[in-house]
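Left out: one protein chain. Kept in place: all the others.
The first chain written gets the first letter, and so on, giving A and B; residue counts start at 1 in each chain.
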Amino acid sequence: MIPDMILFILLAIVAVTSALGMLLSRSAVYSALNLVLNFGTVAVLYLLLGAPFIALAQITVYAGAIMVLFLFVIMLLGVEQLRKGSALPWQQTLAIISGLLLLALTAYVIFIRPMTLPQVSPTQLGFGTPGAIGEILFNKYLLPFEVTSVLLLVAMIGAIVLTGKREPKTKT
Amino acid sequence: MWLSEAVSSGPQFFYLVPLVVLFPVIGLLVNTAFGGRMSEKAIGWLASAAAGLSFVVAVLLGISLLSYPEGAVVPIVDWITIGELNINWGFQVDTLSVTMMLVVAGVGTLIHIYSIGYMHDDVRFQGDPGRYQRFFVFMNLFIAMMMILVSADNYLMLFVGWEGVGLCSYLLIGFWYDKGENGIGNAVAGKKAFIANRIGDFGFILAAFIMFWVFGTFEFNAVFELAPEVASLFPAAIVAITLLMLVGVTGKSAQIPLFVWLPDAMAGPTPVSALIHAATMVTAGVYLITRSAALYNLVPQVQNIVALVGAATALFAATIAVGQFDIKKVLAYSTISQLGFMVAAVGMGAYVAGMFHLVTHAFFKALLFLSAGSVILGLEHAHHHMEHNSQLKLPMDENDLHFDPQDMRNMGGLRNRMKISFWVYLIGAIALTGIPPLAGFWSKDEILTDAANFNPLAYWMMLAAAFLTAFYMGRQILMVWFGKPRSLPAEHANESPPIITVPLIILAALAATGGALNLPMWHTFTHWLEDSLGHLHAAEFSLQIAGLSSFLVLAAIFLAWLLYGRKYQAMQELPPDKRPDDPLRPILGPVFNALNHKWWVDELYWTIIINPYVSLAHFLADVVDWRFWHDWFHDTVIVGGYNKLTQVLSIQIDLGVIDAVANKLGDSVKRAAAKWRVIETGYVRNYALSFFIGVVLILGYLILR
Partner (left out) sequence: MVPIQYFIGLSAILFTIGILGVLIRRNAIIIFMSVELMLNSANLAFITFARMYQSLDGQVFVFFVMAVAAAEVAVGLALIVAIFRNKQSIDVDQINSLHG
């Protein structure tokens, strides 16, 4: 109980800190690296929650594939220093106030309002393993799984079309 | 040989009957289309040939009727089919219709031939030779229409002919439409004839409507078969039909009260007067009553009315004829009078006598008119000749510039200058007055005999009319032909050419011998018509009546001789300013004036009918239509009101309300948009913030509610 708690608190602190780092850092590269750290922390949290397959997929897909793609794009476009000053004076203030309000609402729901959450039972053996996930994925969710492949194909084609070289014709 | 074949083959010849209509139609079509390029002679002879061929067909029909006297109905085509009503265009071939065909085509042909000569001169005196063609087109059209009238097998087809001859009459009365009083006199005469006929035709149409309502058919045979049954069920219907038909007859056959158009109809060329207004068309009424004998026999009270109308007309018109000076007007009133005889005869049920008189009258009245035309032509010739001859110009005085070639006071002594015309005229006059053994005597005597048996009142009226007939004819003969010429043209008049005199001689022969049709001993005509009209009684010859009428006629002629043979000649010696124009004037005084003015019937009609009608029409047109309807109701109420309404609608409603609302709406939308466009910053973060605030608010509401 207590080691779990300590581990969670540590992980939570790292996750929030890295997220804030992502949010606040000047450079896009630092933001990306902060985000990688955040994703890794969250992956450990997944393990903690009995989802080893998802945790590994998280590291592979997010930290491995997506964030690398981000870094490539950042390097491709160059790290741009944006102009200071915003065209929207109230934007930042309103956003922070709304965010705090959302957090307050969440806190109210979770901690103050009496909630009847079911007692968490210990994890069964084999819960969340690749075998179990594969079992349910290829039986119950076969059709969405196949549709996912189409989705990925479309995304690939869309990316190629969007970034592909245009004919000079569009200049006109 | 051919004729014997016709006699034996009989009914086949009945199918020739459409040709009696077709030939004149062909004639008129050819003359209409090609007349402009044909010579006058060709036009005239073509039209005459068309009429002549019709006559030949009628003769063939007559011959085949000798062996098949029951006749036939020859249907040609379905004419009108409306629901139950089915009207054929069919021809009735029986002894009655063929008699009419023979008269119409026979007399018509002679008058056509006569017209070739007469119109040749007439169109030149009147100054428009181009109308020669039109004259013969109208004449052929008349023959065709008259044939349709007499050959119809139903009342509706008869009505087509009835209207058609009325149209031809109108066209030919107004033939010289630019002549006459004030340049419109002839046109007015034509209009008068047309309107008077229209009043009569209206009666005929109403009769036809009632007939359709009661009988459901127009065919002669069907109607006559049903008639007795209908008469027992709705006696009033038969009375109404026959009375309304009588209205039609008074219009077409110029009976009281609608006779006034016929004297004015003399405005037409003289052959027209002879053919249409003496021999044929005006007798259509007599034919109609004879044809409808089966109906009239059922209603004796109506027959009585018909007889009295006829007899009264006979007497009334005969009195007027005494006071006329126009040679054609005298004959016109004589025609009305004789038509009165016929109508009276058919009204009394003496159909044979009526038809007999119709036939003989067609001969001698056509003859009289045509001879009068010859006289008029002679005088016009002489007058025309003198006007253009400087040597003869000296004796002419002012009066001669307005020379009227139809005025009998300008005539006199013509018997020496126009011998043929004189003799045929004399024959016609004797036939008309009824001196035996000429045609008029036999037919008139038969009418009088029937009248003596059936209707004493009509008998005495007609006897008086016969007396007057003899008197005015004697007066006319003496004024026109005897004594000394009373004008220069009369002194120099010449006989007309043979194309005019030959038809006169033929007609004179017919007028002289026509009485042989129905001599009291044999009753040929009676038996002939019996095949069409059922059993007819034959009037027995009465020596008493014949003697009385002959005595009256001779007495009248003697009286006429006293007045016009001796006294009139003696009066010529008096100086012109003291000389009365007629020996009767000093004797009868104002009565003669009344006769001369036709008893002021025209003036009476003007006073009691036409003037009020015209005033009413003026009132309706000026006050009701123009001022009330047009000025007030239309202009003020409708147009003004509409204008006001549109003004209110356009200015107050449209501009003030609708446009204002629309404009305010648009303006406010524009203003609101101008204010609200600030919200649209175009920054995607801004929109996302709106989402987020919305999400927080909604979540807050859901959680905290």
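Everything that follows uses one rule, which is that a residue touches a chain if its C-beta (ideal position, glycine included) is under 8 Å from a C-beta of that chain, and two chains touch if they have at least 3 such contacts.
Please read these numbers as outputs of a predicted model, since none were measured by experiment.
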Which residue numbers on chain A touch the omitted chain? 1, 4-5, 8, 12, 15-16, 19-20, 22-23, 28, 31-32, 35, 38-39, 42, 45-46, 48-51, 53-54, 57-58, 61-62, 65-66, 69-70, 73-74, 76-77, 80, 82-83, 86-88, 91-92, 95-96, 99, 102-103, 106-107, 110-111, 115, 117-118, 120-124, 127-128, 132-133, 136-137, 140-141, 144, 148, 151-152, 154-156, 158-160, 162-163
Can you name the residues of chain B that touch the chain not displayed here? 676-685, 688-689, 692
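Simple rule for what comes next: only the chains that are shown with their structure count from here on.
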Give every residue of chain B touching chain A within the complex, in rising order. 681, 683, 685-686, 689, 692-693, 695-696, 699-700, 703-704
Hey, which residues of chain A end up touching chain B in the complex? 87-88, 91, 94-95, 98, 101-102, 105, 108-109, 113
